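Structure, as structure tokens:
A single protein chain has been omitted from the complex, and every remaining protein chain is retained in its original position.
Coming up: chain A.
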Amino acid sequence: MKRWSLLPAVLLLGACGNSESGTSAEALEELSWEEITAEAEGSEVRMYMWGGDEGVNAYMDDVIAPAVEEEYGIDFERIPMDAPEFLSRLMTEREAGSTDGSADILWINGENFRNAKENDLLYGSFADMLPNMEEHVADAPFVENDMGIDVDGMEVPWGNVQYAFQFRGEDNPPETMEELLAWAEENPGAFTYPDVQNDTGNGFVRHVIHYVAGDPETVSEFDEAWIEENGGDVWDVLRTLAPSLWREGETYPNSLEQQDQMFADGEVQATLGFNEYRAQSLIDQGVFPEETETVGLSSGSISSTHYVSMPFNTGNPEAALVVINHLLSPEAQIEKLNPERWGEGHILDPETLSEEQREQVEAYVGEEIVPAEDALPELDARYVDWIQENWEEEVVQP
């Protein structure tokens, strides 16, 4: 029996009491912002977020954490975890009725947001409680709509990025989708895109949908009849492109990082992806070559927004709100532009910024890669599903 005697001891170790759950969204709405800030002081806030980029990590650890500590006395901790993993955890916690969750803030968007919303894993509507939401965040469509999903105030935009292409030592890089397709044909083996199960590869096909549609209005909502009629054209474009791709399009990189590494090694001459500023830090790190040229297509570049939200079982909703509000503040958003750390687009309304703040934005952003008029709206998440379901059959093994 001796071998069992240790187990209860281990179990006891963990039997620390559960504290009561946090204030509900309805109750919070009764409070003023001052009361919420006062309540938040001295709490701990944990945020689930993907942790695979030292720039992003450095921004959270060196900019956000010290700022909320100093201003609000909040102890902020970043927990590196991918969205599918934390969602499955939240699902189990909901099933088990756990009221004191492991995290207070989630980094989320699109499909994952829909999953979370449909499964009742989110805290509730909180966007209206945040002063910065009202004062500084741009009044743009992405505030209300995340890839065709109604936001309902259950998440707030945190950053906005454009899709862009990187070329290696190309004097005259293609600038429209038409030119890009021609360029790929002239340079066999130089271009490819990741598998569409990956968001970056899927994003490229979404650009082709925009290219086939011509007018963003036509595909602004998910339209089954349009797909029925024009889906074939989308696959035609990709099938025609395939023979001039890397390895004649018989295989595709599994992930963006694989394509980035092939680009770094000179195996392909182009890479692509969301965040038009992402190449700079990779060049500084010595991953990408100096002669990397970033191009946003003037025929249109999809702009994608990512959001922050709160899980249903946050133990400190007040403190989470205070931190989220800080993430949306001009200081935090402007520092996020700094390419030495993160370097990605803000979600601010420039009109609400002071002269000095606007100069700071300009100093960080420099030359605009994707002018606002070239930005295309993100497609409905159901297009993403449609691409994922059919691409393999239509393009890879026709």
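For the reader, a short list of remarks on this structure follows.
By definition in this document, a residue touches a chain if its C-beta (ideal position, glycine included) is under 8 Å from a C-beta of that chain, and two chains touch if they have at least 3 such contacts; residues count from 1.
Convention: contacts and distances are computed from a predicted model.
Matching "ABC transporter permease", "Copper chaperone PCu(A)C", "NADPH--hemoprotein reductase" or "NADH-quinone oxidoreductase subunit H" against the UniProt entry of the left-out chain gives the name "ABC transporter permease".
Of the listed positions A:Val45, A:Met81, A:Met133 or A:Leu245, the one in contact with the omitted chain in the full complex is A:Met81.
The chain omitted from view is touched by exactly one of A:Asp61, A:Asp75, A:Glu179 or A:Asp223, namely A:Asp61. Remark: the omitted chain is touched by one listed residue; of A:Leu282, A:Ile334, A:Leu353 or A:Val395 this is A:Leu282.
The omitted chain makes contact with just one of the residues A:Ala264, A:Val361, A:Ala375 or A:Val396: A:Ala264. On the side of chain A, the interface with the absent chain consists of residues 2-3, 6, 10-11, 13-18, 46, 48, 50-54, 57-58, 61, 79-82, 85-86, 88-89, 92-93, 95-96, 98, 102-103, 255-257, 260-261, 264-267, 282, 285-287, 289, using the contact rule stated above.
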